[in-house]
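For reference, the structure I am asking about is given below.
All protein chains of the complex are present and in place, except for one that has been dropped.
Labels A and B are assigned to the chains in the order they are written; within every chain, residues are numbered from 1.
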Amino acid sequence: MIEQRIKELTGHDLPTAPKPLAAYIPAIQTGNLVMTAGQLPFKEGKLLSEGKVGYDVTEEKGIECAKQSAINCLSAIKTVIHDLDRIEKVVKLTVFVSSAIGFHSQPKIANGASELMVQIFGENGKHARSAVGVSELPMNAPVEIEMTVQVK
Amino acid sequence: MIEQRIKELTGHDLPTAPKPLAAYIPAIQTGNLVMTAGQLPFKEGKLLSEGKVGYDVTEEKGIECAKQSAINCLSAIKTVIHDLDRIEKVVKLTVFVSSAIGFHSQPKIANGASELMVQIFGENGKHARSAVGVSELPMNAPVEIEMTVQVK
Partner (left out) sequence: MIEQRIKELTGHDLPTAPKPLAAYIPAIQTGNLVMTAGQLPFKEGKLLSEGKVGYDVTEEKGIECAKQSAINCLSAIKTVIHDLDRIEKVVKLTVFVSSAIGFHSQPKIANGASELMVQIFGENGKHARSAVGVSELPMNAPVEIEMTVQVK
C-alpha cells in the first residue's frame, strides 16, 4: 500500500537499494527502530545533480535531490523490513545540504524530503528533522539524508 | 521543578516552542526516547546572532547561542512530554557550529549547552556529545543543536 502510494506520488516504482558497499549496509534494525546509512540522490545509478546548492545546483534541483534521497532511504529500509507497510512512523531525518557560501535555505531544500514523507505516510510521516549546510558531500552530491523509522 | 530551575539559571521562563513548520515537528517520542529537530538560537522570535563563530560572531556570543539552542531543545521536548520533570536523563547532544575558516574551538562553544544541561539536571544531565564545524546553517544561525533525552 505504501509502495503503491510512492508510485502514485513519484511516478516511479520504489527503486532497489544500492548494493552494500564494502563494510556497511544500507540500513539496520535495532529494537523497533530502523536507521539508514546516509543516502545520496541516485536515480537509476546516477546522481540527479552534482555540486553545491545555491551555486551550481538550483534550489529546485536541490529539492528534487532531497526527495530522491528520501526515496532511497525508503529503499534502504525495505532491505531490512521487506514491506514498507510495517513502518509505524517516521521518527527522524537528518538532511545534509552541500551549500554554496552564503546559502542559508537548507530548510527549504530539506522540506522536499519532509513533505514527501507526509504525503506518503500522512500523520505518521511527521518527524523531527535537522537541516545542516556542509562544505562537501560524497561524489559531489548536493544532498545526503539519513532516516530513522519506527516499525511494528 | 525543572522549569523552575531553568528560570533561576537563565532568568527567563521556558519559551514556547516554535510552531511546527511545514512537514516536520519540533520533537518526537520513540519508545522512551524523545529526539528534537535541530534547534536554532531563537529568542523571542529573533536569532541571538547571525554569522560564523570566529569571524562575525565572537566565542562569547557563540556560547550564548549554544545555551539558547539547548533551551529551545527543552521547549521542543516539552511539546511532547508536557512536563520536563519526566526527563530521566539527557542522552545526546549534537552541536553544529557555523565556523569561520580556521576556527577549531567548537567544543568550547558546545560546552555552553553541555554545562547548562548539567546545571539544570545535575548528574542526569551528563550526556554524550558531538561538536562539529559546518560551513553554513539555516538562516545564517551560528549554532544548531539536536538533543535526545530518555523519559520516564
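Criterion: a contact is a pair of C-beta atoms (placed from the backbone, for glycine too) under 8 Å apart; a residue touches a chain by one contact, two chains touch by 3 or more.
Here the structure is a predicted model, which is why all the values come from computation and not from measurement.
In the complete complex, the hidden chain is touched by one of B:36, B:75, B:114 or B:140, namely B:114.
Residues of chain B that touch the chain left out of view are 31-33, 89, 91-93, 99-107, 111, 114-115, 117-118, 125-135, 148, 150. The set of chain A residues touching the chain not shown comprises 20-28, 30-31, 35-38, 94, 96, 98, 134-140, 144, 146.
As a convention for this text, only the chains that are shown with their structure count from here on.
Here the spacing of chain A and chain B, counted between their Cα centres, is 25 Å.
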